[in-house]
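Only one protein chain is missing; all other protein chains are in place.
On to chain A.
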Amino acid sequence: MSILGLSILSLARFQFAMTTVFHFFFVPFSIGLGFVVAIMETNYVIQKKDIYKKMTQFWGKIFLLSFAVGVVTGIIQEFQFGMNWSQYSRFMGDIFGAPLAIEALAAFFLESTFIGLWMFTWDRFKPVWHCLFIWLTSIGSMLSAVWILAANSFMQDPVGYALKTVNGNTKAVMVSFADVVKNPELWLELPHVLFGAFLTAAFVIAGSSAWRILKGKNIEFWRKSIKISLIVGLVAAIGVTAVGDKQTQYIIKNQPMKFAATEGLYKTTGDHASWAIVEGMDNKDHKVTWSIEIPYVLSMLSYHKPSGAVTGANPLNKQLHKQYDKKFGKNMNYFVPMHTLFYSFRIMAVSAGVFALLAILGLYWNRKKSDQIVRYRWFLYILGLSLWLPFIANTAGWFVTELGRYPWVVYGLLTIADAVSPHVTVGSLLFSNIIYFLLFAGMGAVMIVLSHRVLVAGPDADLQSGYGVNDEDKQDTDESVDPYAKGAFNHE
């Protein structure tokens, strides 16, 4: 059954991509921003300078907005597995459900409770305790990354499981929780995602600050913000590259098809593999039509030495057919979307380089004794534009990870086609896709408008938050001891 040629499968896949990409605009931003804001508040606690408090509250305000959107789009993610992917849920409940439940227990409760305390208690706790609340919120959000990535890592590289057949239905059951948690894939994905999150927050802060410096007000505040964020950004850019290198070594062995696609290889390379900067592909005949290459570099990237062949997609396809035809039939297509992976990988890798370069230049020109950063307006424009780049890079990263697993939802165990809910109708899937799209467009627009508004208002604007504090309340708080009467940021 289909409407406009759309099937349940394609609609469910589109929905997963759309909801995940949108959710993952806000998740790394919140994880990173929570961390940077916690660093700012720690600075305030140690140095007791008012500017750090202002910074904490200013960027904290944007953090709260992003957190709210992250939370609500996260609920979709959990429900979606049951709604659109019921066969997946039946197959994987035993293994996938556990980290998801632990995520809620160990992470969501922690962050939701302490973010509430943090928002509303600026003037009720000593700075040290108040600072602890933002750290607990930040730790909570990072813990949630641990558990959801544990679940994702199993899908990439199943470990610690057994297959069990009951009444003709096969499902995966957990045999070793320790193996699921020790999955090497997880301990590569996790630092990669966390560094990516720090990069996201760092460049949004640095980029927004750059725009504000161009306007010429509160220079000291914006420069201090740039300093803290670019230090985080530089460390994260180096970190993400180092982890990315380790991941390369890992997927060459564990998901060679994914690797062949990121490098646009149909044929196996010679012993000295060259690296294609750009290339054209013919995805029907499975061949590369043209390319611009740098000799030796692919061998260097893959094996850290100038020689070593890399297997191409065509021989891998044959090999996968040999390996899986018995179980999944001869009609499987093992080619992943080569074009998308090839360019996604390049976007991600180039971004990391751009981030590192911008961070080094920015930090150098932003030295205490120098005012170069204020004078080099061209650099501020570039830094300003770079605030959008992390979102593109994060998305590209997930395209590589998730599309590169095609045709499986759980690598080698369950195909995407077998995972979808069999009796959900095309109509209801189309309906939900439209609803989500409209909601996301609306929320995205509101987020951009509100964040921009906060930035324009600047650090000297009334930095109150905590809902429902209006002018009347403020007058009231001056003589009242009522803790509610003061909003979280209404401290002066």
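Note that in this section contacts are C-beta pairs under 8 Å (C-beta built on N, C-alpha and C of every residue); 3 or more make two chains touch, one makes a residue touch a chain; residues count from 1.
Simple rule for what comes next: contacts and distances are computed from a predicted model.
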| item | value |
| --- | --- |
| Among "Cytochrome d ubiquinol oxidase subunit II", "Copper-translocating P-type ATPase", "ABC transporter ATP-binding protein" or "L-lactate dehydrogenase complex protein LldG", the UniProt name of the subunit that does not appear here | "Cytochrome d ubiquinol oxidase subunit II" |
| Hidden partner chain, touching residue among A:L64, A:L230 or A:L298 | A:L64 |
| Selected from A:A98, A:I139 or A:I347 as touching the chain missing from the view | A:A98 |
| For chain A, residues in touch with the removed chain | 64-65, 68-69, 71-76, 78-79, 81-84, 86-87, 89-90, 92-98, 100-106, 108-110, 112-117, 119-121, 124, 164, 166-167, 171, 173-175, 177, 421-424, 428, 431-432, 435, 439, 443, 446, 450, 453-454, 465-470, 472-473, 476, 480, 482-485 |
